[in-house]
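I'd like to ask you about the structure that follows.
For this depiction, one protein chain was excluded, whereas all remaining protein chains were kept in their positions.
Labels run A, B and C following the written order; every chain starts at residue 1.
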Amino acid sequence: MKAKIFASIAVAITGAVLLYAVSDFPRFGDPRSPANAGVEGGSPSASLYYIENTYRDTKVPNLVTAILADYRGYDTMFETVVILTAGMSIFAILRVLRRDDAPGAPASAPDSSDHSIDGDHHRIIVATTCRIAAPLIQIFALYVVAHGHHSPGGGFQGGVMLGASFILLALSGSLRDTLVRFSEQQYLRLAFIGILIYAGFGFLPLWVGRNFLDYGALSGLLMTSGEEMARSHSMLGVEIGVAMTVMSIMFAIFANLSTRGRLHGGL
Amino acid sequence: MIVTFDIIILVFLVIAAIISLSVKDLLAAAMVFGIYGFLICLLWAEMGAVDVAFTEATVGAGVSTVLIVATILNTRRKSTD
Amino acid sequence: MSDHYPALVLLAPLFGALVIGLFGLRDHRVCLPVVVSALGVSLFAAISLVLSVSSGGPVDYFVAGWKEPIGIGIQLRADAINTPLLVVIAIVALLAAIFSIRPAAERDSEKTPYFYVLFLLLCVGLFGITITADAFNVFVLIEVTALSSYGLVAIGQSKRGKVAAFHYLIMGTVGASFYLLGVGYLYLKLGSLNMQDIHGILASDDALADSRAIRTAFVFILVGIWTKMAFFPLHGWLPNAYSYSPSGSAAILAPLVTKVSVYVMVRMMVSVFGLDRLEANVEWGHFVVWLAIIAIAAGSTMALAQREIKKMLCCLIIAEVGYMVGGAWLGDPQRWGLTGTVYHILADALMTSCLFLAAGIFAKWLGALKLEDLSGLFRKMPLAAAGFVVGGLAIIGVPPTCGFYSKFYLIRGGIESGQWTYVVALLASSLVNAVLFFRIFEIAYFGKKPADSHGDDHGHDHESEPVVRLEPPLHALIPLLVAAALLVLLGLFNGPVVEFIRTGLIETAAVVSTGR
Partner (left out) sequence: MQSFFQEAVIPHFNFWIYVIIMMVGLWSVIAKNNLIKKLIGLSIFQTAILLLYVSLGVKEGATIPVLDHHALIESSHSESSEGSGKKAIAINPDHYANPLPHVLMLTAIVVGVATLGVALALTQMIYKDFGTIEEDEVLKKIKALHDDV
């Protein structure tokens, strides 16, 4: 009860402060608002620059992909690192690496009677459908990764979909069979390689004296017809790295959460 | 952006948020949370943020819900509040 | 390569983490050399940055080369405020790395590589927060730091560690979200995320800078950062999270995470909102200084009540955060308070590092968790005890150590701005620290157990007497002694360091507000 009163007070104060500021906001949907067009009398906002010049700079029509992977690529790299960090944290917290763990036995063993979806008793229609669907999902995910330059999509979305296809397999069939195809060693390695690809693309320009993540410097290496195309191609490479990390970590998180870190048994 | 559509989804969004926080069955809460994720994904699409909508559809409505359900099945389904 | 030091500082630990992830998960012997060499590269780059800043002014680095117009890419900026902190982060991380050769408790040594990966990722986050000049990038790196610290807190066997980590996670996420919200409000009114750009717009437009949304943005950024640094009413997560985490984790988390958050606050004040603007609103400053005084009082009082070593140190951190927040908001025209705060960030990082290393040694090799367990410490491990004494003296504020000088500058700022209550609170808190540590020294030197006096009388003839030296192994002892030595060194060379910081602060404040 005390918590609820405290919560109500805290929420009331925060909400009041937020609503106090709302009346100061620009009108919803105003194309001339500072966020969209820059402050009056000041320089135009960054987003105007993006809309007007992205295609010239990078030859990528999807502005979001271009900003994500190039202009603010540094953010995106750390976003991928956030995913990796989360995966590592979950490993550190949950993964049971020793068989002889739990000498002090869990305080109360989770009773499996009332909720467990029986792992061995496959529902054959569901399992078969999901097995057919999974490759299609994966192909679509690859398309999403590769086509992110021209349509909505990109490394994160594709990576999550790839991860989700494995999660689907594990949910409908059994986790053990899925882990045979995509083992713990493999997904850990892929997760690190993904970031290595990203950081590697960023690091290469340093050798020719350009700044970190300046893909334009790679035009010689990638044999492209100019810096714009080098940026465009490097973005694809970077997105593939992101997709690898995200796919691996999403599946890793699911595998650990669904088995309490034991990687056997299952939901 | 279509204002009517916007308002309808926003209202549903608030309703979904409150329901998912008030039901006592955690599995139901997780499911309503998935609906919430899907509604907000619709909202992003409607506001022109297609990439965000795509991510929200895969992450918010998909993976988050699965992770919560996995945890609920491994812990306990009932909640006191 | 020398142009790329701002990026190299944090790329080295990132690549280190990747190398451990790829090769170290199988072969644990890879881990430590990689960690040490990665942090060594960072330390080297940070020192080079200090040198180039002191000779040529702030260093700007535009990631991906997006320089013009300002704000389209992400800018890194090394100046006099953050380069010393980079060096201290690298040093403290190195010490903690060497200390924690077998970190996550013996029972779970399979998790050693994960510990080191998280450790390096934490360093990446800390370096990144310190060096970036982009308001949103700070959020991303705060999350890198936060997620790795949750893992580091919960990696041990302690049951309470998990609950502490959960509370830490909730508070930390809410804090980071508030920060993000504040940045959103700034973006909404100004259309920019680059700190310099934001400051330029705010400095040139008074009406805009005083508008409701900008004020709210500032409040939310502050509250978010305060949550992250455990400023008094928002400190709930800190004591448990740090005292129930494994010693190796505590040795890096406790000294650095809160200090880097304080740095973010200073950065927001100096080069986003602008000191002139803050000083124009005097009542805000007074209000925050009062909050800081309450924080100091509360931290010291809680510390007096603790019986456990680590808990006591955690309460001291809360009091120290109060010093720093108060000092930053004193608003004296000569900027002594702010200088003292930045210097205290460095000093406190080293002090806390020293004390937590000592506490880790006591916990591991003496099994001492409570104050009483320390009896006879000076006889059992004289060298470790000496390191602990130096740390204690520094936190009390005894002259040759840096703790004295940082307090000196803070008090000078307090006097010049007329904030007498703050000065009194600082002095009273030093007195409390003195009481706390001399109580420990007394227990440690004279002991309380009759067995000790017995041992004194009879010398070394009995096997059963506890005169046996239990000195910890070198890998634990050396970091402690290095930290203690650095405390004295930083104190002795306080003049140049403070001068460096102060000129840099005044320059940053002046340059940016006339900019644009």
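Brief remarks on what is shown
Just so it is clear, a contact is a pair of C-beta atoms (placed from the backbone, for glycine too) under 8 Å apart; a residue touches a chain by one contact, two chains touch by 3 or more.
Predicted, not measured: the structure shown is a model, and the values here were computed from it.
For the chain that is not shown, the touched chains among those present are A, B, C, taking the whole complex. Contact with the omitted chain, checked across A:G15, A:P135 or A:G209, is made by A:G15. One chain of the complex is left out; on chain A, the residues touching it are 3-4, 6-8, 10-11, 14-15, 18-19, 22-23, 25, 27-31, 33, 35-37, 46-48, 50-56, 61-64, 67-68, 72, 75-76, 79, 82-83, 85-87, 89-90, 93-94, 106-108, 110, 150-152, 156, 246, 253, 256-257, 260-261. Listed by residue number, the positions of chain C touching the unshown chain are 136, 139-140, 143, 146-147, 150-151, 154, 159-160, 162-163, 165-166, 169-170, 173-174, 177, 180-181, 184, 187-188. By the touch definition given at the top, chain B reaches the unshown chain through residues 1, 6-7, 10, 13-14, 17-18, 20-21, 26, 29-30, 33, 36-37, 40, 43-44, 47-52, 55-56, 59-60, 63-64, 67-68, 70-72, 74-76, 79-81.
Keep in mind that, in the parts below, only the chains that are shown with their structure count from here on.
Distance between chain centres (mean CA atoms), chain A to chain C: 30 Å.
For chain C, the set of residues that touch two or more other chains is empty.
Chain A has no residue in contact with two or more other chains. On the chain B side of its complex with chain A, the touching residues are 1, 50-51, 53-55, 58-59, 62-63, 66-67, 70-77.
By the touch criterion given at the top, residues 29, 62, 64-65, 68, 110, 114-117, 144, 152-154, 156-157, 160-161, 163-164, 167, 171, 250, 253-254, 257-258, 260, 267 of chain A touch chain B in their complex. Those residues of chain A that touch chain C in the shared complex are 17-18, 20-21, 23-26, 33-39, 41-47, 49-50, 70-75, 78-79, 81-82, 84-86, 88-93, 95, 97-98, 188-189, 191-193, 195-196, 199, 203, 206, 209-216.
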